[in-house]
Every structure is written in C-alpha cells, then in structure tokens.
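Let's look at chain A:
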Amino acid sequence: MTDEQKKEEQKPASPEAAKPAAVAAKPPAKPAGPAPEPLDNEQVRRLRARFAATIGEATLDRKQAIVVVARERLRDICQYLRDEEKFDFLTDLTAVDWYDRSPRFHVVLNLYSFARNERLRLKVPVADSCPSVSGLWSTANWLERECFDMFGIVFEGHPSLKRILLPDEWKGHPLRKDYDILKQDTDWVRENLGIESGQ
Partner candidate 1 sequence: MAQPQDISTTVLGADEIILNMGPQHPATHGVLRVKLKLDGEKVIGSECIIGYLHRGVEKIGENRSYPQFAPYVDRTDYVAAVSNGLGYCEAVERLLGVEAPPRARWVRTILTELQRIASHLLWLGTHALDIGAITPVFYTFREREEILKIFEKYCGARLTTHAFRIGGLQYETYDGFEEDVKKFCRDFEEKVDEYGELLTENRIWVERTRNVGILTAQDAIDLGVTGPVLRGSGVRWDIRKAFPYAAYAQFEFDIPIGERGDTYDRYLVRMEEMRQARRIILQAVDSIPEGPILARVGKVIKPPPGEVYHSIEAPKGELGYYIVSDGTIQPYRLRIRPPSFINLEAFDKMVRGHLVADVVAIIGTLDIVLGEVDR
Partner candidate 2 sequence: MTLLLETLKPYLLPLIRVLVVFLGISLIVAYLVYAERKILAHLQVRLGPMRVGPHGLLQPIADGLKLLLKEDIMPAGADKGVFLLAPVISVIAAFTAFSLIPFAPNFYITDVNVGLLFLIGISSLGILGIILGGWASNSHYPLLGALRSTAQLVSYEVALGFALVSALLLAGTLSMVAIVEAQQRQGVWFVFLQPVAFFILFVAAIAETNRNPFDLPEAESELVAGFHTEYSGFRFSLYFLAEYAAMILVSSIAVTLFLGGWLRPFARVRALDFLDFTPVAVLVLAAAWCFRECFRYPATREWRWQRLLLLGLGVGALGISAGLLLPARFLPGGGEGLPAFPALTAIQGVFWFMSKVFLFLFGFIWFRGTFPRYRFDQLMSLGWHFMIPVAIANVIFCSLAIVLSRQMGWGLPATLWLGTAATLLVAALLRREKA
Partner candidate 3 sequence: MVPTWHYLVLSAALLTIGIIGVLTRRNVIIILMSLELILNAVNINLVAFSRQLADVSGQIFAIFIITVAAAEAAVGLGILIAFFRNRDTVNADEIDLLKW
Partner candidate 4 sequence: MMFAQGSFYVLAAVAVVSALLVITRRNPVHSAIYLIVTLLSVALLYLQLQAEFIAAVQIILYIGGIMVLFLFVIMLVKLDVALRQPPFNQQWWVAGAAALVLAVELVGVIYLGRGTAALPQAPPGSLQPNTELIGRTLYQNYMLPFEIASLLLLVAMVGAVLMARRKAS
C-alpha cells in the first residue's frame, strides 16, 4: 500500500486530470452554473456488467462521480469496490432526507481509492433501513450510528446501533426534514408543567 502510495505521490499531482472522466467535463459558462451530466466510463460499465440492474443511474456532478445503487446488493457492491476496484477508504457516510420522494432517504457513501487517487460517491435510496457496511470499513461504525441518530435509518447488521451524539432518551431524529425543533420541549412542558407551551 505504502509503496504504491509513494509512487502515486511522486508523479506531479494533477488529480482532476487523472480522473478519467474529467477530461470531457469543462464547466459550462457561468450564468448557468455547473449541472450534473450522465457518466459512462469503464468503471461504471464494469459495475453494470457485474451487478446489472442494481446499479442505477451514474452521473458526474461538478466533476465528481456519483453512482446510484440499490440497497439489496450494497454490501456486495462495496466489497467488490473495496477489494477489486481498490476503493479501500471510506471517507464519509451520511444521508439526505428527500422527504417527499419514495424511498425517502439517500444514504451517501463517499469512497476514496489511494491507488487511483479517485473518489466515488455511492447513493443508496432507502426507505428506513439499509445494510450496514461496518463489516467492511470499521470507520462506518460511528458514521452509521450518527446517521441512525440523525435520520433514524436502521443499519442492518450493525454491531451496536444506538445514538451517538444525542442522549439515549432523545425523541425523534433531528436531521429529518419534518423534525420539529420545539416538539421535544413542548412535549416536556406539557407533561411536566401542564401548560400548552413554554414558548
């Protein structure tokens, strides 16, 4: 790993150019601003060949590769990406709440490959539960806990899925779009003070 890494570093760093897809993408003129465009490179083709329909749409947004994958085979896809495509580093795992869509959430995994100096973003549309990748990357452990804490997404197969930033007795999941910031307070006030609202 380290040797590969050194080699990687010694060549002059221009990683945007190193990205296979980046050559084509020059952001359009300013007033319009950057916009997502479809992505179709070797890697995506390999993924599609292997996992067929579970690989959804692949896009390039602001020169960043995004692949939508189905939750059913997430773990297999991650395993494949980690072991064979060398995306060995899970940079980040989070979620986005599209509360008017179905399925409601996107779980977003940000992968990085040291060997290729490349990032790849996986988006997993989920309703309320998602397979855990903490068996593949230890770092997912806390990230998934945080995600559960903030969005209420249950990660199946997580060793100890409990709240991490908020206290255990917290009600609701604050980063959901329909979370009322005053709800917990008001409930408490109603229950303990017997009045309608403390505000």
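Basically, a contact is a pair of C-beta atoms (placed from the backbone, for glycine too) under 8 Å apart; a residue touches a chain by one contact, two chains touch by 3 or more; residues count from 1.
Regarding candidate selection, all candidates are chains of the complex that A comes from, given by their letters.
Note that the coordinates shown come from a computational prediction; the quantities given were computed from them, not determined experimentally.
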Touch assignment for chain A within the complex, options 1, 2, 3 or 4: 1
For the chain A and candidate 1 complex, residues of the former touching the latter: 1-2, 5-6, 9, 13-16, 27, 30, 32-36, 61-62, 64, 66, 88-92, 94, 96-97, 108, 110, 114, 117, 119, 121, 134-139, 141-143, 146, 150, 159-160, 163-167, 174-175, 179, 181
